[in-house]
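Missing here: one protein chain of the complex. Every other protein chain is in place.
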Amino acid sequence: MADDVRSLICDLARTFYGLGWVSGTGGGICIRDGEHVVVAPSGVQKERMSPGDMFTIALDGAVVTRPANEKLHPSECSSLFLKAINLRNAGAVIHSHSMYAMAATLLFDSEFAISHLEMIKGIQGYGYHDTLVVPIIDNTARECDLADALEDAILRYPSTSAVLVRRHGVYVWGSDWVRAKTHAECYEYLFRAAVEMRRLGIPTRFEGA
Amino acid sequence: MADDVRSLICDLARTFYGLGWVSGTGGGICIRDGEHVVVAPSGVQKERMSPGDMFTIALDGAVVTRPANEKLHPSECSSLFLKAINLRNAGAVIHSHSMYAMAATLLFDSEFAISHLEMIKGIQGYGYHDTLVVPIIDNTARECDLADALEDAILRYPSTSAVLVRRHGVYVWGSDWVRAKTHAECYEYLFRAAVEMRRLGIPTRFEGA
Amino acid sequence: MADDVRSLICDLARTFYGLGWVSGTGGGICIRDGEHVVVAPSGVQKERMSPGDMFTIALDGAVVTRPANEKLHPSECSSLFLKAINLRNAGAVIHSHSMYAMAATLLFDSEFAISHLEMIKGIQGYGYHDTLVVPIIDNTARECDLADALEDAILRYPSTSAVLVRRHGVYVWGSDWVRAKTHAECYEYLFRAAVEMRRLGIPTRFEGA
Partner (left out) sequence: MADDVRSLICDLARTFYGLGWVSGTGGGICIRDGEHVVVAPSGVQKERMSPGDMFTIALDGAVVTRPANEKLHPSECSSLFLKAINLRNAGAVIHSHSMYAMAATLLFDSEFAISHLEMIKGIQGYGYHDTLVVPIIDNTARECDLADALEDAILRYPSTSAVLVRRHGVYVWGSDWVRAKTHAECYEYLFRAAVEMRRLGIPTRFEGA
């Protein structure tokens, strides 16, 4: 299965580059494959990866298989990806540097909140009339230093499938890669909607007709 | 013909994904094929469908043929698609979650209205000097619960080829798939134009030179 | 040569669809081929044309060759395209329904004017310090009724390579298809720049440091 997963990660990364989520080598995706997780290398052009560039890591982060190119290291997001996998049983985690995810963190304090938008229904556990809340954690100088704050947010918000990182981006997950990607697209839409609504002077939390 | 129609739906869905109309498994398209209608499954990635994933339904909604994958269900939009097909003799219906369609519903009360834009001429029955009106219905918690309000709007607005759904998106149709797609692109342009004009402080209804 | 020109028109039309210039069957391009002009049919999806769909017309507008499909008619823009060809010796003319071209006509009265932008240098005859002026003519109910106003604007503005049409779009030309496309891209940039500058409160005509 790992071969297919490796190709899939390269394919999805090209799609995400087209969406503006992984420019400048930022952002990424991991997919769980049984008791292992396939992750991309750190600091590479995400739209130009090939299956042979991938790492396989265990659920405790230990490297199981690595690419032939000895200069490569596993993505710095790995410890963060593993938080969602181990605490939420995620089958895939996407990290996006989307402009709208970043901008959304500038418009809200500790929680992004939006309600009464159809795309909220695309997030597991949420209906149209619900207020979708996404915790926002502060950014740190090094990506690995985010792990504790991410774990804390995941534990404090048991129904979330995403955590925003201030002035940085967002981590999104789902029970498999399809649900993680669907979540990422729905959250992206909602972050953008919040920015557009702010520009148009419309509140993001519906107050009634 | 159904084989071609199935491929065509997959092809158009990829185009619509590129336009941002069907992200997060939302939105979709159906095409009439004689006395049947070809529809996509519910909740799947619209840009990654294959012809074998399609359903064929009768004009009363009964499933005629279904994909081998037993987990798939026909699109939740099916009952809405059939309203335009049965009440307006539509040959194809497109449901878009476009950000601009959604945003347009935030700028108007019960009717979207715009006039004096060349792209209005792309909508059947409208000329450059006409005011194009699109009814806006309120969203519901479940997509199938929209059917009555959609039918009501179609009957009250006999010259419309689209119905907006508040905080959700739009349903657009035409007498065949080419006209439905042309309509969808023209409406999309007009919804976006309304948002851009609002930002620039320009009224969407022309009041004279 | 006509075969190559026909393929080229299809290829360019796909590019222009991706740029948002020819959605909803609007907009188009013609290329001169000796004493004839190759034009696309009216009202077709511009990104899905094939070389066999093209018409060849004489410089007086008479149809020389036509596609096998008898339902097709030459583009309604043909009489407008011929104005630039006959009055300016244009080798190609592009008609774009770009949102930014349309929006630019809402921000200016009878003339679009912008200065001190590098991309102005991409327009034949203009330097960085020049003020680029593009005449704006009023739209008409039928595209063919624009011909007189377009001719008048071309004669009154002998140094322009484009004419904007209010609430509609723009006609752009050049001495061959490469220069016409380069002009179209530079004008598109400048129309968008004007919209962005207006939003940011920056005048489009530079008043000095």
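We call the chains A, B and C, going by the order they appear; numbering starts again at 1 in every chain.
Note that contacts are C-beta pairs under 8 Å (C-beta built on N, C-alpha and C of every residue); 3 or more make two chains touch, one makes a residue touch a chain.
Computed from a predicted structure; not experimentally measured.
Although it is not drawn, the missing chain touches A, C when the whole complex is taken into account.
Only one of A:Ala84, A:Met102 or A:Leu150 touches the chain withheld from this view, namely A:Met102. Considering C:Glu35, C:Glu118 or C:Glu207, the position touching the chain not shown turns out to be C:Glu118 (whole complex). Even with one chain removed from view, chain C keeps its contact list with that chain: residues 116-119, 122, 127-129, 178, 181-183, 185-186, 188-189, 192-193, 196-197, 199-200, 202, 206.
The missing chain lies against chain A, touching residues 23-26, 45, 97, 99, 102-103, 106-107, 139-141, 165, 167-169, 195, 198-199.
Going forward, only the chains that are shown with their structure count from here on.
If the chains shown are joined wherever they touch, the resulting network is a simple chain of contacts running from one end to the other without closing. Where chain B touches chain C, the two copies mostly use different residue numbers: shared numbers make up under half of all numbers in play. The mean-CA centres of chain B and chain C are about 30 angstrom from one another, to the nearest whole unit.
Here the spacing of chain A and chain C, counted between their Cα centres, is 42 Å. Residue positions of chain C touching 2 or more other chains: none.
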